[in-house]
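Removed: one protein chain of the complex. Kept in place: all other protein chains.
For chain A:
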Amino acid sequence: MSDTPVLIIEDRADIAARLVDAVGATDGVTLVGHAMTLDQGLNMLFDLRPRVVLVDIGLPDGSGIEAVRACVQADWPVDAMVVSIFGDETRVVEAIQAGAKGYILKGGGLDQIGEDILTVLEGGSPISPSIARHLLAIVKDGTVTTPEASPLTERETEILRAVARGYKRQEIAGQLGISAGTVGNHITNIYRKLEVGTNMEAVARASKIGVL
């Protein structure tokens, strides 16, 4: 079985180097390209057809969200993950609603980055307490406007609440009597349900909630 191709779109050379190192240090994934700008990244995305894209949001020629959308609309399976310094919910939620499958921390350890990539590939998505609380607020406020987005199930809400209280995936799995993988799948489903596509207004509104 061949390694999963990964594309990195990051303008800061040091961070990019770190991400490259992390991908290189992780078994099962391989770097196929590194873009410094959004334009270059989009070109490489369609040329190289990677399975995973790690994209920074603040790129010099545009927002990394555009690359996330391009991944959603791509005709081959490709998961986008945003690269964040702190994993702060405002930007990450915006990216998740655009279709990102998760986020990785720039400052995280190399093995942590690799683990997060693999988690996404296995069907789970990383999530922080802050992001979970924010997603709960979005559902409660009814800012999810896509017709296909159904309300979260009771189990999904339960999981989000537990994450928001600081519990880890394994702990939640233990409390609910399910596997950690199932918890990850639930989180991926939640992300999918909260995806608003191109509804920028909803994204903007959702983004505001966290800071108000």
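FYI, contacts are C-beta pairs under 8 Å (C-beta built on N, C-alpha and C of every residue); 3 or more make two chains touch, one makes a residue touch a chain; residues count from 1.
One rule holds in what follows: contacts and distances are computed from a predicted model.
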Undisplayed chain, where the name is taken from the UniProt record, one of "Sulfur carrier protein", "Sensor histidine kinase LiaS", "Peptide/nickel transport system ATP-binding protein" or "MFS transporter permease": "Sensor histidine kinase LiaS"
Residue, one of A:V68, A:A164 or A:I187, that touches the chain absent here: A:A164
Among A:P5, A:G58 or A:G123, the residue in touch with the chain that has been omitted: A:G58
Chain not shown, touching residues in chain A: 12, 14-15, 17-18, 21, 58, 85-90, 106-109, 112, 128-130, 132-133, 163-168, 171, 210-212
